[in-house]
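These notes are about the structure you will find just below.
Of the protein chains in this complex, one is absent; all others appear in place.
Residue numbering begins at 1 within each chain, and the chains themselves are lettered A and B in the order written.
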Amino acid sequence: MCADQIPPHDASRRRAIEIFLGGGILASLASFLYPVLRYFVPPAVIDLGGDEVVAAKAGDLKPNSGKIFRFGSHPGLLILASDGSYRALSATCTHLGCTVQYRSDLREIWCACHNGIYDLNGRNVSGPPPRPLTVFDVHERGDEIVVSRKREA
Amino acid sequence: MAILHNKYRQFTAARAAALAGLLALAACLGYGQAVNSCLDCHSAQPGRLEVTPEKFSQDIHAQKGLTCVSCHGGDDSNYDPDQAMSRKAGWKGKIDRKQIPQLCGSCHSNPAYMRTYNPSLRTDQLDQYHTSMHGKRLAAGDTKVAVCTDCHSVHDLRAPSDLRSTVNPVNVAQTCSRCHSDAAYMKQYGIPTDQFAQYSTSVHHDAMVVRGDLSAPTCTTCHGNHGAAPPGVDKVQNVCANCHAFQAQMYGKSSHFKAFQDKGLPGCVVCHSNHGIHMPSDAMLGTGPSGVCMKCHTPGDHCDRARADILSNLTQLDGAIKQADQSLRLAESSGMEVSEARLSQDQAVDSLTKARVTIHTFQPALVNEDIQAGMKIASANQKAGQDAMVERNHRRIGLGICLIAIGLMLVGLWLYIKKLES
Partner (left out) sequence: MIASLIRWLDERLDLEGLIAPFKHKTVPTHRFSYWYFFGGVTLFLFIIQVLTGILLLLYYRPGANEAYESVQYIMTRVQFGWLIRSIHAWAANLMIFTAFVHMFSVLFLKAYRKPRELTWVTGMLLLFLVMGFGFSGYLLPWNTLAFFATKVGTEMAGQVPFVGKAMMIFLRGGPEVTGATLTRFFGFHVAVLPGLVTVLIAMHLFFVQRQGMSVPPKIEAEWIENPSARREMKFFPNFALREMMAWYVAMGVLGALAAFFPWNLSTKADPFVSAPAGIKPEWYFLFMFQTLKLIPSKVWFVDGEVLGILGCSMAGLLWMLLPFFESDKAGRSKAWITGLSVFALVYVVGMSVYGYLAQ
């Protein structure tokens, strides 16, 4: 067959192939590359949320007050005691799971559900709670108050 | 065969023989140790007369340096029974039951004396005992009631903090039940004997014995230990209030408080029982076998409607929380991020717990306040779960586009191959 005389239906066939193949390559490569390129961009939230979290900034808390912060998917309680030391504990009451709070009048941790009381070391001192609260480590990093789980082997 | 009619002589003969042997043994073994003729002899006595050194060494009095003589008198350096257990040596013999509290009190109610051993020990046990049911009946001549040694044991008396002590919190109920569950023994008193059986099914027993929470209540927590007596029908809620402060406060201000008082009903016990206290459930507000309201109220009246109101609200919130949980679980297992909502679920559960306490105000409106707060949170969380699923579905659209592109490519390749091979 003469190269300079391609029958019309063959030419349209070649166009079709070109469209499908060319378009297919472009489309498929684009649909593969798009997610990969987006993947390379680091997300806004860097924190893994597992082991360590920035609970507050220095100056957020007044002495003898506390605040609830998020530690993974559980609440934590950060307390700035009147002696200036930071304490961080799990805020889930060991009795029936209510969220505890810091009582500045009692200077102790209190659970509003059944009047359970814990001291600043998390020990259950009064009321129904059967076990102490889990205590976390607190470090000050610059102006950030960082709470982390106690290191285990 | 010479038969000894005089049993005493037989006894003396046996005693002398035993003593001779023991003396030799004691001389070998006990050389250098403090002589305790009482134990040396009584460790070989049968039945209730037997007290071995092993047993007595467990006794806290022995550990503090007291001996048999401290309570029983006599002379423990003498192996001759006639001399060791003589009036001249101050021998008191077996202490009569009626005398036991006085004897124990002779030291334990003496603050100056107790201070020399353990200054933080209380010294009012005897006074308390006199106010108790046991003490009063003993004074009236009933020797079947408990005296010090019945609960604390004797000769192997351990400190209450010792887990093996009969009066350690985990063992108290068992100790009380020795008499109080014995139907034959308690027959003449006309009080129930099912307390221990009931208590064993209770949530307090579960907390103490199964979960090891020593602060859980046992018999003495509500009844007192030395001054043991029921608190009184109209004072029950005061006792419960020591731990269950909020419920008691709310109950005290509620309509039921005065109503029960006027009728002489024992407060908290009416709905929650006294010994067989089980974990409360929403079913207690229902009309089934565990329902407590309908024991007094008439179906269809204002109170019944209030009850139904509260129950339906609680059930609604419980259901909403479970639904939201399910929605979130579905989203999570599909790989969606819902930890914020999970955290918020805790708050919804908080509200439900609070609402269950607020029941004791017996005002549906107040309970509803807590419920509504929880409902808002639970619905928001459910929505978060659903939103996450919508986001997941968007991914399928992306997949669809990708599959179209792949399809295009496959068609193109196929056509190309066909062309090449034509």
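In the analysis below, a residue touches a chain if its C-beta (ideal position, glycine included) is under 8 Å from a C-beta of that chain, and two chains touch if they have at least 3 such contacts.
None of the values given here were measured: they were computed from a predicted structure.
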Which displayed chains the unshown chain touches: A, B
Contact residue for the chain not shown (choose from B:Ala283, B:Ala365 or B:Leu410): B:Leu410
Subunit B residues touching the omitted chain (full complex): 332-337, 392, 395-396, 398-399, 402-403, 406-407, 409-410, 413-414, 416-417, 420-421
Subunit A residues that touch the omitted chain in the full complex: 28, 32, 35-36, 38-43, 45, 48-51, 149, 152-153
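Note that in this section only the chains that are shown with their structure count from here on.
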Subunit B partner contacts - residues on subunit A that touch it in the complex: 13-14, 16-17, 19-25, 27-28, 30-32, 35, 49, 70, 72-75, 92, 96-99, 112-115, 127-128, 130
Contact footprint of subunit A on subunit B as seen in their complex: 207, 211, 213, 215, 243-246, 339-340, 342-343, 346-347, 349-350, 353-354, 357, 398, 401-402, 404-406, 408-413, 415-416, 419
